[in-house]
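Report on the structure given below.
What you see is the complex with one protein chain gone and the rest in place.
Lettered A and B in written order, each chain numbered from 1.
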Amino acid sequence: MGTGPQVSPMSTFLLGVGFGLVTAAILAISTVALSLQFAVTNVPNFAHGEIMTLGAFVGYSTLQWSHSVPLAIVLAMASGSVLGVAINKFILGPFRKRNTALLTQFVLTIAISLIVQNALLWIYGGNTLPISVSSGLPVHIGPFLLTPEEDIIIGAAAAIMIAVHVLLRYTMFGKSQRAVAESPSLAQASGISASKVITRTWILTGALAGLAGFVLGLTSGGVFPTLGFGFLLVVFAAAILGGIGRPYGAMAGALVVGVAMEVSALYISSDYKTSVAFAILILALLFRPQGLFTSRMAEMA
Amino acid sequence: MLEYLVSVLTLGAATAVIVLGLNVRWGLSGQLDLGFYLMVAVGAYVYGVATLGPSNGQGQVTYILGLRLPFLVAILIAGAASGLLSLVIGSIALRRVRGERYAIVTVAATIIGYSFISQYSPLFDGYNGIYGVPRPFAGVLNLSAQGYSNFYFVLEVCVLVIVFVLLEMVRRSPFGRAVKAVREDEVAAAAFGKSVYGLRLKAYVLGGVVGGIGGCLLMGYISAFNPASWSAIETFLLYGALIVGGTGNNAGAVLGALIVLIGIPQLAQAIPVVGNDANALPAIENMVIGLLIIGVLRFRPIGILPERKTMSGQLPRWMLHGSKKEGVTAERSMVSPTDAVAAPILEVRDVRKRFGGLYAVQGATFSVQRSSITGLVGPNGAGKSTMINLISGLMSPDSGVIVLDGEEIQGRPLHWTSRRGLLRTFQVAREWPKLTVTENVIAAHPDRERESLWRSLFARRSLRRSENELEAQALATIDRLGLSRVKDELAGSLSGGQKRLLEFARAAMVKPKVLLLDEPLAGVNPVLAQEIAAAVEDLRSAGTTIVIVEHNMRFVEKSCDTVVVMGQGRVIGEGSMAELRQNEEVVEAYLGSGSMA
Partner (left out) sequence: MTAPVESSGDLLLVTGLEAGYGGAPIVRGIDLAVGKGMLTCVVGPNGAGKSTALKAIAGSIRATGGRVQLAGRDVTKLPTEERVGAGLGYVPQVANVFTTLTVLENLQIGAIRKRSRTKENVEMVCGIFPDLKPALGRPAGTLSGGQRSMLALSRALMADPLLLLLDEPTAGLAPRVEEQVWDHILNIQSRGISILVVEQNTRRALTHAGWAYVMVDGALASQGPGLDLLGRQELVDMYLGG
């Protein structure tokens, strides 16, 4: 970048947008997961990053002994689901049944984050474990400069978004999920078991988070215990910008935050990339907590 | 051995101060601040900068100002710095966000601060951090290494004791009580005229100052401070300490700090298998803390040393049911003698209120005579609750006028009308559950000047006098309402009926001009209903005008001088119950119009 004939500011900008798409892709998968989960539980899961990290590590370990990326992906997703279901069954579920305040449940997810992150630290150690997957050369696609792997990631994320959309709109599971998200009591009055829907939602969102974590590890070149935690607030930024609890808003929010982060890295030191996301998060929470696309206040307490 | 113990406890004392600071924010004020460690860091850094001498061979580092200020001055400056930062952050964050949102803002802000400080080298030398900070009084005293360690430990303990005593004073003061009231139920606090935002902000800043002081003690001990010492996870560990030790209890905060932040690492080191693995050790410690948090919240949420001795084991109400509505700030309150004047004390003229397409109140007009007991009745959906909310200021009418003692009050917020002498109760009792009955009644008193933080620390004698007077007044009121037996019980543990009587006690303390009672007899047995009727009459003879929304017609008939009936958002009748029973429109409002077939 920057060699050869004059590079116009616009094309630099677009290159940044291209990189942003990769971040946005990973972010979108993770944010949609967070939003779907929040929609049915009303608790922002502070351990969401750890589900991602777990997926990353499980994927890493799978790669180590099997050298198969598809298998690593499957197991990463499976481990995310297992952790998600475990969180719901053993911790959040019981406290929810006793009508514990959402704030206290939030504190519990912080404790879970502490446990999982440090468990991974204990098992794998604190160093970054490198993941190297052979990567193709960057190729120009329109104004963007992306490797074939990055193209796959963006394509896969888009496919997942479409799949989620189809799931929510056209399957009974998706409709039940939206019903429970709006009113658990009315859903029950219609014959839906809210707790079954919640469990299934955790399975889905855990899998998505595990996948996002593994892909994040791939694009970062390595996995380490705070991988997901560092990403967590970026995910919150995207979720809140899009209106937390709204899966479609989450997709849009991810796009905005991902692109904003990468584009900003062109103009200010890339050390501050995540700070840009956090700044967006703070501004969103303070001034537009319902997200850019909602006209009424989203409930969060 | 002694050496080792002293060094461990030195760390413990500094940590205890930090957890005490967190206790002000989370324990006293109920704010889930996940970025608290930023305050500690700021305190440490500023103290370092203040005490460093001129360049001592570290090369050109911008933060070396060569001030070499003495210990006490440096601590005060550092505390002020973290206080100032708290003021800035708090004045923005506390106005706009609550609960989990607030927590997320604090983490994000802290991480931004962390990124900035660690990456912007000119400030505090980035990741290297500050080091070589002189130990307090080291140059002055001529002690051996061990002797100095002991000295510093004692110095810290002195600071700890001073901070502890001051915080206890604050906790027991009218200010502390008011902060707790806001924590428990901010709508009720606003209804009694408290400044919700102001109280929260003061508690927030105080917590920051104490945290900063804790940071100074750390810096004085370690002589160095860099970003590795204060990642986001540190705050979570502090919460572990506080939750285990006892949220809201200062001694619990100290205990929790010692057990969780000192004890667990020490224990972990003693376990042979794990103790030797430098990597695994902190990880396991943190896992244990995480498990402890979950375990404590499940089995003994109040912690080892609960905030109050008489508390039951279950989660305190403010951790159980978050209160949503925001109260607003207010001024003075009113106590007034009765004037035997003909003008009604409360007038409602052609008030309208719409919710979406539905008219809850459409052109309601009535007036309330001074010193009367007026019933406000009507079937469900008639608009009575909305009317009460409009009068008290919880909602604003779309049009129309509400006049209180000659002054227009429509559209004014809850705490404003409360200070003009209009008090209301709620359908669901809104007691402050973790305050005792006596404290609930005293806290209801409208004199807000007593509840200043300044006074709790510096005007204790005059406060003591007024506290005694108020307490006597409160006890007399409690006695009149038959609650003496439970005066020291936590209000949250009272029965429903007792809570109702407590609401009357609080109202009696305020001596408002007008009292709006929202279904005071809901769920009340006949005996209690008698007591309530007596309490109402009592208040009237003390000069308060009373408006009662009720469904219980027998009570209304017996206790009210006159009755106003609402139906479909309008006033459809005024007079005695006997008259109203003859009024066909009234009967139809209750029984419906019947079939058109």
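The rule is simple: contacts are C-beta pairs under 8 Å (C-beta built on N, C-alpha and C of every residue); 3 or more make two chains touch, one makes a residue touch a chain.
Here the structure is a predicted model, which is why all the values come from computation and not from measurement.
Chemist: Looking at the full complex, which residue from A:A187, A:L208 or A:V263 touches the chain that isn't shown here?
Modeler: A:A187
Chemist: Using the touch definition up top, pick the residue from B:G132, B:G147 or B:G523 that touches the left-out chain.
Modeler: The missing chain is touched by B:G523.
Chemist: Pick out which of B:L376, B:V441 or B:L580 touches the chain that's been left out of the picture.
Modeler: Of the listed residues, the one touching the omitted chain is B:L580.
Chemist: In the complete complex, which positions of subunit B touch the hidden chain?
Modeler: Residues of subunit B in touch with the missing chain: 357-358, 379-381, 495-497, 519, 522-523, 525, 551-554, 556-557, 577-578, 580-581, 586-587, 590-597.
Chemist: Given the full complex, what residues of subunit A touch the hidden partner chain?
Modeler: Against the missing chain, subunit A presents residues 172, 175-176, 178-179, 181-183, 185-194.
Quick note on the criterion: only the chains that are shown with their structure count from here on.
Chemist: Please tell me the distance, in whole Å, between the geometric centres of subunit A and subunit B computed from their C-alpha atoms.
Modeler: 35
Chemist: Would you pull the subunit A residues touching subunit B in the complex into a rising list?
Modeler: 43-44, 91, 94-95, 99-104, 106-108, 110-115, 117-119, 121-122, 125-126, 229, 233, 236-237, 240, 269, 271-272, 274-275, 278-279, 281-282, 285-287, 289, 300-301
Chemist: Would you pull the subunit B residues touching subunit A in the complex into a rising list?
Modeler: Residues 32, 34, 92-93, 96-101, 103-105, 107-109, 111-112, 115-116, 119, 232-233, 236-237, 239-240, 243, 279-280, 282-284, 286-287, 289-291, 293-294, 297-298, 315, 318-322, 324.
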